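These notes concern the structure reproduced below.
Apart from one protein chain that is not included, each protein chain of the complex appears where it belongs.
Just so it is clear, A, B and C label the chains in written order, and each chain counts residues from 1 on its own.
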Amino acid sequence: MTESVLIKLALLILFLPLIGFIVTLLFGKRIKWLYWFENSILILAFLLSAVLAYFKLTHFTDQTLISEFEWINLGSIPFVKSIIIDLGIMLDNITVLMILTVNIVSLLVHIFSVGYMKGDKRYNRYFSYLGIFTFSMLGIVLTHNLLMMYVFWELVGLSSYLLIGFWYEKKTASDAAKKAFIVNRIGDIGMFLGILTLFLTYNTFSFDKIFYQISTGNLPFGTEFGLTVAGVLLFCGAIGKSAQFPLHVWLPDAMEGPTPVSALIHAATMVAAGVYFMIRVFPILSGDALLVIATIGALSAFIPATIAVTQNDIKKVLAYSTISQLGYMIMAIGVGAYTFAFFHLVTHAFFKAGLFLGSGSVIHSMHHEQDMTKMGGLRKKMPLTYITFLVASLALSGIPFTSGFLSKDGILAGTFAFGSLTGYWYFAAVGFIVAFLTAFYMFRAIIMTFHGKPKNKEKFEHAKESSFVMAMPLVVLSALSLFFWYSLNPFNPNEGKLLSSWIKTPEISVPQSARYEFMKTDDKIINKENLEEVTYSNSYTEAIHHAHYPTLFTSASLALLGILFAFIFYQWKVFDPNKFAEKLKPIYLLSFNKWYFDEIYYASFVAGTIGLSKIISMFDNKFIDGIVNGSALFTKNFSAFTGKFDNVVVDGLVNMMAYISGMFGLFFRRFQTGKVQTYILFVVFSLIILLYIFR
Amino acid sequence: MINITLYHYLIVSSVLFCLGIFGVITRKNAIMVLMGIELILNAANINFVAFARYGNFGNSGQLAALFVIILAAAEAAIAMAIVLNIYKTFTNINIDEIDTLKD
Amino acid sequence: MDQILNSLHYIKPEISAAIALSVLVIIDLIMGKNKKYLSIVMILGLLATTYFIIEQFGNSSFAFNSDSSKFGLLAVDSFGSFFKLLIILSSLIVVLFSITSYEIKKAKERLGEYYSLIWGMIIGMFFLVMSADLIVIYLALELLSLSSYVLAGITKDTLRNSEASLKYVIYGGVSSGIMLFGISILFGNTGTTNIYEINALFQTQQLQGLVVTLSALLIFAGIGFKISAAPFHFWTPDVYEGAPITITAYLSVASKAAGFALLLRFTKVTLIDSINTDGSWNLISLIDWKTFLIIISILTMTLGNFAALWQNNLKRLLAYSSIAHAGYILLGLIALSNEGLMAVMIYFVIYAIMNLGAFFVVMLIANKTGSEELDDYRGLGKVAPLLTVSLAIFLISLTGLPPTAGFIAKLYIFLALINSKMIIVAFIALLNTVVSLYYYVRVLKYMFLDKSEKEIAPIKINFANSILLIVLLIPTILLGIYFTPLVEFAKNSIALLGF
Partner (left out) sequence: MQNFPILSLLTFLPIVGMIFILSLTKRQEKTIKWITLIVTGVQLLIAIVILFFYNFSMAGINDPSSFQFVEKFRWIEITGLAWVGTIKIDYFLGIDGLSVVLVLLTTIVTFIATFASWNISKSIKGYFALFLLLDTAMLGVFVSLDFFLFYVFWELMLLPMYFLIGVWGGPRREYAAIKFFLYTLLGSVFILLVMIGLYFSATETLANGSKVFSFNILTLMDTANYTTTGILSPFNPNNLRFIAYIALFIGFAIKIPMFPFHTWLPDAHVEAPTAISVILAGVLLKMGTYGILRISYPIFPDITIQLLWYIGLFGMINIIYGALAAMAQKDFKKLIAYSSVSHMGYVLLGMASLTTASLSGAVLQMFNHGTITAMLFIIVGIIYDRAHTRDMDAFGGIANQMPIYTGFVAVAFFAAIGLPGLSGFISEALVFVGAFSSELIRTITIISTLGILLGAGYMLWAFQRIYFGELNSKWKELKDLELREYFMVVPLTLIIILLGVYPSLILQFMTTSVNALVKFMGDAQIIISSIN
């Protein structure tokens, strides 16, 4: 295994799903079994990525492999340097781990879909869309430059559009698809501008070259503020794609797509691309930019968590939970807990995919019923689904011995340490509150779905455990939600290989003065033996270390408390949740109506744009054209006056120039009376006037 | 006895010219209009002769007047023929009723 | 007397024309009712005259000098020959038109008169373009006018025909009367009627500005009547509409050309002060002739174009269009340079071809349908493709769109204008072109885009007419693509006697 073989392997993994997409799309209509082609390609891709990950992590642990080629060369440019745009891929540990994650989830979702989508009239088309998605997602993961990042960023947007709108006969589905695409575009504009800013300064899109330039002190527009602006602009892309506040509104609607799609795209992988992107550009994020990111992350963690508490649609609950968890990761990046952000990304991918597939299993067996108030008691009918769902929920809630516990604890420790170092304690506060809320709404969902008595007898009778193809992915994913894959010590994630040797906090390129205080290099002590991991500085590492056990205890307790509350309200019915809601009506309504984001956006932006476009269109027809066309009213009156005019108007003489011309013409016609004496009179008059002028 | 100078002639010719124009514009009868034209031509003739006489320009003025008189006759003949033709088709020679050709 | 005899060879073309006229009259008398050969005699006469014009080309001399003066009554020069050639060419084409014209056929018994009167016009025009004396100008103008008054009413049997004739004669009579009065005033102040001598006086003596202005204006009334420049144009639409199409075409081309030749000569000879090396002219300061012409020109083209927007009779539309073209041609004069003069000459050749072509098609269509109303042109594109496509090309050329000859004509006018730094005028003229597009294209719209409500029979034309049409069509397109010969010709013809 040499480097070039690894690169070729990575490229193969990248393009395999594309081949699957093309073949399945073109011939899927004729050849019914073609979805197996797509599936086997995914199996192959998964195996290859496992091989790739193994060799990269073992043989080239500390190396970053880059391969690029010249894509566009604008020649020798006068006054400036040359502009050469390279495309290429980069392999580091994060990349291979991410590839592996994507391929695992993608493969499992493929397999699950074989059962779930059975009987759909566009069965093969569905798989081809999954293929293009996988391709685009791998592209995001593999790229070594911002341009390709943007390209694949848009392509996942496209596949998301296609898959959300897969059942386009439903208006809600096509609406949701459109909404997802457009809302994402808002973020993309920011990201695009950010990329432009960087390209303007560095004339390159490649990460490594940009990082190097920044580390030499060459900043966008020459100021640290420019760097911050660039960072925040790039982050806009993540806001859109990772459905962060205030652009989170598309994700709940995106649940109109088939459930496996929700699992793959809108929970595990694509929405995490925003986080991944932030991880990629982390070295250039200045302190101010990070603070913005952390704030957005905190808001996104908190608001959806409060909404999830009152939702009745099982997928909506999971969707809001996804936003909330993504908020966690974003917040983690903002507070500098780089490694935990990625770690949570991976663990979340598995358990959230598990949850979605589990809910898919439920929905499938309930004949596409998603409303939890109509479920209940499914525990007996679907034990396997129940258990896997439970395990994944525990992981999501951050209960010890799960992967979620490890990663979430790390993030909370990061916020805690951040608070202690900078005084911004509210990130930690938000983190803990959300941990409580998460546990509460997840177990509310479990209880409403699986516990208690069935609310809809008829559907309940028909419900049955899912087939093997659907059950198997659930089992795998719930297994991946347990702690031992990541660290053998269930209470300390740093003991696993993943965090101790594979994922390293990168070198920061930002100038010292623009960093957080605790990220400055002069504080650094290279003393590997004392600590599991060396991050930016001694103080930060120390602070995290100290925060570890307090947060561990607090978060576990809060999660358990949340579970307890859920049981109190929904299982044991000590308090009637409805009455409780009645008492807190304003808050309940706010949460139930998703903080009215959709309504506000619709009333302001959507209606505003459409209104503006109508005005412009009117303006175009009536005014701009009117300037040339002459006012309609006047034309009408005039045509009545002359009679003939109307004919000519209908003939096409409606524009103002011709209109004025017509007036002129009519004016001149007046002189042509047909009486020769009048003519002579005119001649004599004109002569007198001319004589007067030229006397 | 007043001395008749060039200016007297010029005044006469100007009056004649104006009368001619006036006649052309106001008369209804085509014949009268043609007479107006003759007046205009004769006003010019008076000018030619008077200028030649008073300005010592030789006999070119008189010559010009002769030509004009001949042409006036020719023009009158042609015009009369045309008026005759009009009378045949319109059965009147009232000039302001002949206005079928107009915008 | 010697002088007169010596000068006779300068007027060979005119003599030839006069002889041809006599022969025609005699043959008409001899043959009586048989009019078959008249056209052939006419054409032969025209060809003979053409020969003498070409023979004379390049001569440059005064003819019929008075004893005391070095200037003569006539100025024989290339400029005059150019216009004579143009006139004879258009006469030839119009005679060919006349052979098939339904209107003329109806008045067959008057064919002899018809051709003789055309000869009368030709002789008048010949003298007009070469005259150097105001009295000769007046005489030639009257000869031209008197013939055309009769020609306008030659068919007699239609109402509008007679009306056109009457209006023409009254309007023309008054105009020439006014002109004559102007000439008499100028004569009174200068003591001469020779324009060269008048020019010499203008340059040396202090004359009263008002008198010069008055006489110039009055003289222009006569010229303006001939070239139908606003505000002396009023007769044009009515007479054009009323007269037979052949005569309308002839008036719009030949008579106008003669009028313009006169105007050019009058301006360049009488009112000139000096000529710069770059070919631009300085006029005498007694009268602001340039501004005057600018006003007349813009007024003429604007009025012509805008009034044409409303016309539903194609003849009348072309009448207004010819008024507008007079305005464009005046632009060439406004440039007050040899270049402008050349532009005018180029314009005239092209204008003659395309305008005659347009009238020819209108005539051929009218021969069949008996109408020139636009409404009757609906859907003609289907039944008469050759005719309508030709008309389309002529009209496009009249608009001045490349690659037709009309564009070249306009191009040279604008080249001259802009070289004289008259950009605003050029701009107004170009905007006028845009307006003109509308009414020309309206004809195309009726022919090609609209559908006829009634069934129209296909219009067939005979072989000779197709040939004639194509002969007119070819230069209309070819001169738009390769115009060197034309420009060379015009370049060699701008030599006015004395300059």
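By definition in this document, contacts are C-beta pairs under 8 Å (C-beta built on N, C-alpha and C of every residue); 3 or more make two chains touch, one makes a residue touch a chain.
As the structure is a computational prediction, the values presented were derived from the model and not from experiment.
> In the complete complex, the chain left out here touches which of the visible ones?
A, C
> Please pick, from A:Leu74, A:Leu488, A:Val574 or A:Ala607, the residue that touches the omitted chain in the full complex.
A:Leu74
> Can you work out which residue in C:Ala426, C:Val443 or C:Leu472 touches the chain that's missing from view?
Of these options, the touching residue for the absent chain is C:Ala426.
> In the complete assembly, which of C:Glu103, C:Asp133 or C:Glu339 touches the absent chain?
C:Glu339
> Would you mind spotting which of C:Glu55, C:Glu109 or C:Asp278 touches the chain that isn't drawn?
Hidden-chain contact among the options goes to C:Asp278.
> Which of A:Leu158, A:Leu390, A:Ile433 or A:Leu560 sits in contact with the chain that's absent?
Of the listed residues, the one touching the omitted chain is A:Leu158.
> In the complete complex, which positions of chain A touch the hidden chain?
Residues of chain A in contact with the hidden chain: 29, 71-80, 83, 147, 150-155, 158, 161, 165, 168-169, 171, 174-175, 177-178, 181-182, 185-186, 188-189, 192-193, 196-197, 199-200, 609-610, 612-614, 616-618, 620, 624-625, 627-628, 651-655, 657-658.
> List the chain C residues touching the unshown chain?
Chain C touches the chain not shown through residues 277-280, 337-339, 382, 396, 401-403, 407, 411, 414-415, 418-419, 421, 423, 426-427, 430-431, 433-434, 437-438, 441, 444-445, 448-449, 482-484, 487-488, 491.
We adopt the following convention: only the chains that are shown with their structure count from here on.
> So how far apart, in whole Å, are chain A and chain C when each is placed at the average of its C-alpha atoms?
78
> Could you list which residues of chain C touch at least two other chains?
166-167, 170, 174, 178, 237-238, 307, 310
> Out of chain A, which residues touch more than one other chain, so two or more?
If we look for residues of chain A contacting two or more partner chains, we find 669, 672, 674, 676, 680.
> Quick one: which bits of chain A touch chain C in the complex? Just the residue numbers, please.
644, 648, 651-653, 657-658, 661-662, 664-669, 671-672, 674, 676, 679-680, 682-683, 686-687, 690-691, 693-695
> Quick one: which bits of chain B touch chain A in the complex? Just the residue numbers, please.
21, 24-26, 33, 95-96, 98-103
> Okay, in this complex, where on chain B does chain C touch?
Within the complex, chain B contacts chain C at residues 10, 13, 17, 20-21, 24, 30, 33-34, 36-37, 40-41, 43-45, 47-48, 50-51, 55-57, 60-61, 63-64, 67-68, 71, 74-75, 78-79, 81-83, 85-86, 88-90, 95, 98, 100-103.
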